[in-house]
Structure formats: structure tokens, C-alpha cells
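Notes for the one structure printed next.
All protein chains but one are shown at their positions in the complex.
And then chain A:
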Amino acid sequence: MNGPDKWDGRELPGGPGERPRIPSPRSAAEDHGPLPDAPPAPVCDPSSGSGAVDSPREPEAEPVTAPATAPLPLPAPAPPHRILKSLLGAWALSACSAEETAAVEEHLTDCASCADEALRLRGAVGLLHPADSLDLDPLLRSRVLEGCLGRRPARIPVPEWAAPYDAETAKLDALLRDMGEAEWRAPVRLRWFEGERPVERETTVAGVMGHLMAVDGLVATALGLPDPLGTAAPPGTPNPLIRTETLWRAADEEESPLTTHGPWRDQSYALIRQVSFAGGKVAELSVPYGDFSLALRDSFLDRAFECWVHAGDIAEAVDYPYEAPAAGHLHRMVDLAARLLPSALADRRRAGLASPPQRLVEAGAPGRTLHLEVEGNGGGHWYIALDSPAALGTPDRTVAHIALDSAEFCQLAAGHISPEEAAAGQHGERDAIRDVLFATASLSRI
């Protein structure tokens, strides 16, 4: 077979050698019917044998070729070689008119260089193949990375507490890459829980990405990375809601909604890279969220959880399936929520929303305990201190028991279901159960 540079540059009309056999035109990508734009095949007068006789094709050749071999009413003068040659690609794809097809095929009988190229291009058409819509298994990523790191350990590893954030941002990134501009404009309802009631806010997929980027920015600035809000960043105490609204207001309606994708991804990569290099030194760094703060290692878990929850909102809005985090990662997220529950209870108590402690407990001493049993993927057992954040929850001081599925628990902690609706098996002190379920919902925010 000729090299790629052999068909061009030599434009000798005709030449030695036999005319190569031109394969019959491709069949349709999706069916074997005629081209929609092909004119109906003229009915040949059986008495006149012209046309079909000249055809080198078998009678069962595709109907598409019929016009080419049928007698043309008024044979126009053949277009010049230059034009015919330029038609070869369209001809190979059966994308020219019947007259042009006929003229090209006529030309191929006496122009060896064009015939050669025609053969080659038609062969290339057979290589076109619809793209597979096979979605990569999101869990393949961690399997591949683990396999690599098993063979050659990293000199600069990603801290294990950052692994859930790494995995969840990668999963959301893959979803976003499959989405078109219209989907970025799809409406999304953000839901969370405030005090005793659910609240919600309308935005779009792009708005959700802006929100994730604005709040990730709190972690970025704590690490000394640039603030994605730049000079627009609101002064004073950092507040996720205010930051989000600031970013939404700054968004240019004219701009493509996809413009949030790159900056969000770049920032998440920068965060992972930054903590990889800083290592254990920054794990306990305090990240302020306004009315509370988290150690950096926990704020990475929190951001992983938020990324997953909002990716779920996006996937639902555009009707894509979306996978839950790996069991090990989910377990860490549930664990973070369980660790935050005693102080969430205390906050609600101060606000008069939860029943007062039944007795004062010394710091570090065991107190009344709720046994939180989370079932399924990433589940486990947690013992929540009810009296104060300083008290110790222990199995032998258990006064109440809640059992619920990990997906249900996460939906509750995300503020997507109300505490009354949460399908939880429960027994023991009813006030303690109610307080813990409400405190779980109160962990949610925009």
C-alpha cells in the first residue's frame, strides 16, 4: 500500500497499471437503507440497456449507486481533474450529488492517481466508528492508582485524609466532561436544613459549581492559595453562603456556563497538590467557616462530602446516574458527621432547640450516650455523647439507639430529607433520638 505522501504531488492523469477495484460505497452507519438525500433511482427502460451495462458493480450493489449508473438526461462536460480530485473525500463518504458521483467514477476509470486515492479514502471510511459511550467505572481510578503506588511508592503521597476529596472531585470532573452547554444551564434546587425547617435555593448546574468553588476557596486561602473570588471576596468573617452569593452575582450572564469548570478543577488540583507537599504539617491547621472551624484534615472530608452531595444534585438535574463514594471514604464522612454531632447538639441547646442536658458531666468523663448504628456501605457504630461535647460517649451509658442506612444518614446530614422523614429504627429515650436526628440535619448548609 502506498505511503500517505504518495498520492499527492503526482497528478499524472492516467498512468501505467490497472485501475484498482473500487470497493462499493459504504453502508449506512446505522442502517442499510438509501441515503435520505439520494434522489429516487430512475426507472430504467428495459429496452435500453445503457447505464447498467457499463457498471462494474454487481447487481445487488447498494441502491445508492443506482443514480450514478443510470443514464443522465444531458451529459454535461466532465469537470476538470482538479475539481474531481477535490470531490474524492465527499465521494468516498457518499456525500455528493448523483451527477458528481457519476463524474468522479467516470474519471476514476482513466486517472490512476485519483483511483488510487479513491481506494484509500474509501478504505478509511470503513475505519470510522461511532464513539463508545462506555462510562468508565468511577472506582477504576482508585484501583489503578493503588496498583501504581504498590509498584512504585510515591515520594510525595496524597495524604490519606485528602483521598476522599481527590476521588470525589475526579468523579464530578468526569461527569462534567460529559455534559454539554445546555446541561450546564439546567436548573438545580439546592436544599438544606436551617433550625427546624428545610430551606432551598434555585440555581443552575453552573451555579452549583460556582458554589463548590467559592467554598473550596476557604480551604485554599487557609493554605495560602489564591482566593477564587479574587478582589470580590467579601471582607470579614468567611461565610460560605455570602461567598457563594458574591460569586453568583459576579457571574457574567453572557459567558458560557462551562467557564466555571476549568477554574474549579484547577483549584481542586492545587489543593490536593498543596497538602501533598505540606504533608502532616498542615493536617491540624484550622480552616474558618464563619461560625465554626474545622481542622484541615476534616475540612477536606467535609469538602469531599459536599462535592459528592452537590454532584448528586447535578446528576439528578441532568438525569445521569451517579455513584456513591467508596465504602472507606463514606465511612470517614459518616465519622466526621458523628464527631460533629455533640457540638451541633450543644449549639441547638443554646438556641433553645434541643432539650437541656440532664446532668453536668466532667470533661472527658463518660456521659449519657446515643448509639448510632449506620448500616450498609461505609457504615459502623458510633457512640454520641449527649450531655456535652466534652463528655465521652460509651456503650455502657447508652440511653437510646438509632439504626439507619448509610445513604439515609448522608441524605439526612445533607439536609435532603427531614429528621421526621428519616427512616430510622429507634428505641430508647425519644427526646435524645429526636435531638440527634435534628442535630444531624443541622449539619447541612448550602
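We adopt the following convention: a contact is a pair of C-beta atoms (placed from the backbone, for glycine too) under 8 Å apart; a residue touches a chain by one contact, two chains touch by 3 or more; residues count from 1.
To be clear about the criterion, contacts and distances are computed from a predicted model.
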Among "Amino acid/amide ABC transporter membrane protein 1, HAAT family", "RNA polymerase subunit sigma-70", "Transcriptional regulator" or "DNA ligase (ATP)", the UniProt name of the subunit that does not appear here: "RNA polymerase subunit sigma-70"
Candidates A:H81, A:R120, A:R339 or A:R434 - the one touching the absent chain: A:R120
Options A:S86, A:T237 or A:S256, residue touching the unrepresented chain: A:S86
Residues belonging to chain A that touch the chain removed from view: 1, 3-5, 7-9, 28-29, 35-37, 86-90, 92-93, 95-97, 117, 120-121, 123-125, 127-132, 134, 136-137, 140-141, 143-145, 147-149, 151-158, 166, 170, 173-174, 177, 269, 272-273, 276
